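These notes concern the structure reproduced below.
Omission of a single protein chain aside, the complex is shown with its protein chains in their original locations.
Let's turn to chain A:
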Amino acid sequence: MQSIALFGRQIARAFITSIQSEFRPNARPREPLHLVTGTAGFSKSLTKNQAFKKWTFGDDAYFIARNKVADVIGVADGVGGWRNYGIDPSAFPRSLMELCQRLVVENQFKPQTPASIIEDGYCELLQQKTPLIGSSTACIVALHKEERTIYTANLGDSGFLVIRDGEVVHRSQEQQHYFNTPFQLAVAPPSQEWQVLSDSPSMAQSTSYRVEEGDVILLGTDGLFDNLSEDMIVDYITRMKDKREENVQVQTTAKNIAEKAHQLSFDPDYLSPFALSALDAGIAMRGGKPDDITVILAKVSCQPEET
């Protein structure tokens, strides 16, 4: 009964999903680590006129970029409130991620300081001729191939988990001003410069963590973490064991996680992580939190990828 209702709601809400896997043949003698990635996500909003854009799910945007020293993944979650001002909230995070991707590909960054990618990306954003307005959170994970270490930077309520042998061994910390108001990068129109919450890119929290082959890194926006508990996520990831067709598996798992989160976000009776933290903040509510969902799943791998 419940599933029929859910099905109906899903029909009502158009969603988009994309499947993407990226490979890169790696023929170095010492075989440094690299990331096998899969991405999936859903847009919460009706997408009538909005054409599907590369690297976005609704107001979320992400990127996957590789250069000689590092594999870098990142997500940014646009603040939807700008829609009321007639501004497309997805433009800001999309441009931010595109610029971060270019910075990586063009070697204009140090993997050891991923916060500087966010900062430089934000500065580049201000260097565009097009006046861009909006705000977004940002989370970046960079795997230094030779050092076998991930360097991360997080600003706002997107986040990542590093899962090893069925356990979360490293995670990001949420940065919020107050309930449901994350730290964010913003460019406001001149008339509202004083009213808009804008955090400096240097507020980003940075960590580093040594990873091993077989570790799984999950990067997601709040749409994922608000609807799916860590245990459920870990559960999905531990099921992914087979070493064959790694990339297909990673992609399928990412898709399954995103679908589950999407499904639960429309469940009015589900006691979601979001509802729990709302209760902590003194707000009584139940159910999932309909939001744009982006999942990037990356498996730390050593073997040369099959093409």
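In the analysis below, contacts are C-beta pairs under 8 Å (C-beta built on N, C-alpha and C of every residue); 3 or more make two chains touch, one makes a residue touch a chain; residues count from 1.
FYI, contacts and distances are computed from a predicted model.
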{"item": "Undisplayed chain, where the name is taken from the UniProt record, one of \"Glycosyl transferase family 28 C-terminal domain-containing protein\", \"tRNA-splicing endonuclease subunit Sen15\", \"F-box domain-containing protein\" or \"Methyltransferase small domain-containing protein\"", "value": "\"F-box domain-containing protein\""}
{"item": "Residue among A:Q128, A:Q173, A:S198 or A:T238 that touches the chain left out of view", "value": "A:Q128"}
{"item": "Those residues of chain A which, in the complete complex, touch the missing chain", "value": "99, 102-103, 106, 108, 123-124, 126-131, 133, 189-191"}
